[in-house]
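Up next, subunit A:
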Amino acid sequence: MGLPGSGLAKGLAVTLKTMTRRAHTAHYPDVQPELPARSRGVIGLFEENCTVCMLCARECPDWCIYIDSHKETLPPAAPGGRERSRNVLDRFAIDFSLCMYCGICIEVCPFDALFWSPEFEYAETDIRDLTHERDTLRAWMWTVPEPPPPDPAAEEPKEVSAARKAADRAAAAQAAEAREHAPGPDAGAVPGSGAAPGAPDADGGGTSA
Partner candidate 1 sequence: MNAPGFLSPTGVEIVFLLTGLVTVGAALVAVTTRQLVHAALWLVVALGGIAVEYLLLTAEFVAWVQVLIYVGSVVVLLLFGLMLTRAPIGRSPDADSGNRPVALAVALASAATLVTLVVDAFRTAWIELDRPQGDTQTVGEALFRHWVLPFEALSLLLLAALVGAIVVSRRTTPDGPAGTPAPEAVAAPEARKAQDAQAQDAQDAQEAPGASDVPGAPEAEER
Partner candidate 2 sequence: MDFLDVAWRLAAVLLAFLTLPLLVGQAEHKVMAHMQGRVGPMYAGGFHGWAQLVADGVKFAQKEDVVPAAADRRIFRLAPAVALVPYLLVLVAIPVAPDGGVGQVVDAGIFFVLAVLGVGVLGQLMGGWASANKYSLLGGLRTAAQLMAYELPLLLSAASVAMAAGTLSLPGILDAWQWWWLPWQLVGAFVFFTAGIAELHRPPFDAPLAPEEIVFGPLTEYGGLRFALFLLAEYAGIVVVSALTAVLFLGGWHGPFADGLGWLWTLLKTAALSFLVIWTRVAWPRLRADQIQRFAWTVLVPLALLQIALTGVVKVVFA
């Protein structure tokens, strides 16, 4: 414990030192906070990706996602073929007065239609105004930042390793083929890497509403 009263002196010293340093206070309304890219501010909807599969609405623990849709019939792609049907989204709304920001909807979305946005300034004076419709949710998509690059030492993303494996296999097959008929024309199309995270097929795989 040392000298009697040293604790008191230390208290004085610490507080005085803190006073001479800059305060930690964030001057929020004057200065916007710099939020990390994965901040859970609000949920944005990339509705072009949505297939109305309803997984998000079903998985939501407090049932705060409302989805309406109807089915549309498309003419057959080729003459004589079967007519194809697809789901059209009519309403997609999230009630943020119920949402508990668990992020399960974003996790379960198989088509990457839901994203976290760091945007957080959407307080309302009426609780009913906290139910935001698809246009607002779509507008929030513009505030979704680019995902940060993985850590240098991180494990490789599954998509990338799968793509690389496929590419390697294709290259090996190609090389083997090339060895078989040495001067043959190289016309073998390389199968596309199936793991590209691009836009999914809009009319495939969706469960009807």
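The rule is simple: a residue touches a chain if its C-beta (ideal position, glycine included) is under 8 Å from a C-beta of that chain, and two chains touch if they have at least 3 such contacts; residues count from 1.
Basis for inclusion: all candidates are chains of the complex that A comes from, given by their letters.
Just so we're clear, the structure is a prediction, and the values are computed from it rather than from any experiment.
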Out of 1 or 2, which chain touches subunit A when the complex is considered as a whole? 2
List of subunit A residues in touch with candidate 2 within their complex: 8, 11-12, 14-16, 18-19, 21, 23-25, 27
